[in-house]
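Have a look at this one.
Every protein chain except one is present and positioned as in the full complex.
For subunit A:
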Amino acid sequence: MSETASRGQDYESSLSHATAKVAEFEKRQGLAPRIQSTLHSSPALVPLIVLVLSIAVFGALLGSKFFSPFALTLILQQVQIVGIVAAAQSLVILTAGIDLSVGAIMVLSSVVMGQFTFRYGIPAPLSVVAGLACGTLMGFINGWLVAKVKLPPFIVTLGMWQIVLATNFLYSANETIRSQDIEANAPILQFFGNVIQLGSARLTYGAVFMLLLFVFLAYMLSQTAWGRHVYAVGDDKDSAELSGIRTNTVLISVYMASGLICAFAGWALIGRIGSVSPTSGQLANIESITAVVIGGISLFGGRGAVMGSLFGALIVGVFTLGLRLLGADAQWTYLLIGVLIIGAVAVDQWIRKASA
């Protein structure tokens, strides 16, 4: 060995003088790099800071009109639907996908819950289960097309958006089920509209469900193997496959979970608006993506924390209510949200450089 080694390795003879250190970790110097690497490890920090700052600013400007239990819980009520849908969207975006069909799945699921109860006379709890199953099935179709047929998520969910929405209108015959009828015959459909009153604070079951859902997903994503696999698939699907993760199973499970969560959002939607309306929730797609992006989850997948999306949804809620209470034109809300979206993506790009 020594003979051949010396023959082949002459060019490496100077290596004995080189340092033998291979794996050394330099501490990053300076404030900016340190902030960068902190944000790299806790990506939900930026939206949390923005959220706290915006509450503080509107609180200072509006005083107790804004900074009251009533107003703050009102924000929770107003963002509950978008928040739940954003949770579903977060899962999909973490896998480097996007789900444009979330709003349509939500509405179709709520229509199934309503129509099954009122058209077929099926007991309301069973109809709810049928609605949840419907959402999960739509999610499965998305996931199957993305994972097995290998179509881009954007195209799959763009198509499903149209298909599901059209199904929704065809099936419901564009017919709204009135709030009073639901209240009298199937109150369980409005379950998420129930309110816990604590002084002047009004917490709807829907808002509580949203908060619990985020806690549950945060646990799943950070503490279970499935969660690690979701990140690995979004980060680099081929690498994940090679290191032994069943990536197709992970993808399909994510889209199914997204569909199921959207169906829960549909149920919560009945609680929020009282009626079952096939024309509601049309903005859920874009609003959920907005919340996820402001929440610091990377559209390129594999990066971000699901709690960020909750903060993102709340930021939008705080701006909406705060500016309305200030008497500003609603367009200012959209303008500021637009700034936040671009700012959030710029921060994401900057944080990514910490890895280079």
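The rule is short, and it goes like this: a residue touches a chain if its C-beta (ideal position, glycine included) is under 8 Å from a C-beta of that chain, and two chains touch if they have at least 3 such contacts; residues count from 1.
Just so we're on the same page, contacts and distances are computed from a predicted model.
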- Query: Which of "Sugar ABC transporter ATP-binding protein", "FAD-dependent oxidoreductase", "Thiosulfate oxidation carrier complex protein SoxZ" or "Serine/threonine-protein kinase RsbW" is the UniProt protein name of the chain not shown?
  - Reply: "Sugar ABC transporter ATP-binding protein"
- Touching the absent chain when the full complex is considered, from A:Val107, A:Leu189 or A:Ile245: A:Ile245
- Task: Using the touch definition up top, pick the residue from A:Gly83, A:Gly114, A:Gly302 or A:Gly322 that touches the left-out chain.
- Result: A:Gly302
- Residue touching the undisplayed chain, where the options are A:Trp161, A:Phe209 or A:Tyr231: A:Tyr231
- Note on the structure: It is residues of subunit A that touch the chain not shown, namely 1, 3-5, 7-9, 11-12, 15, 18, 22-25, 40, 223-226, 228-229, 231-232, 235-236, 238-240, 242-246, 302-303, 354-356
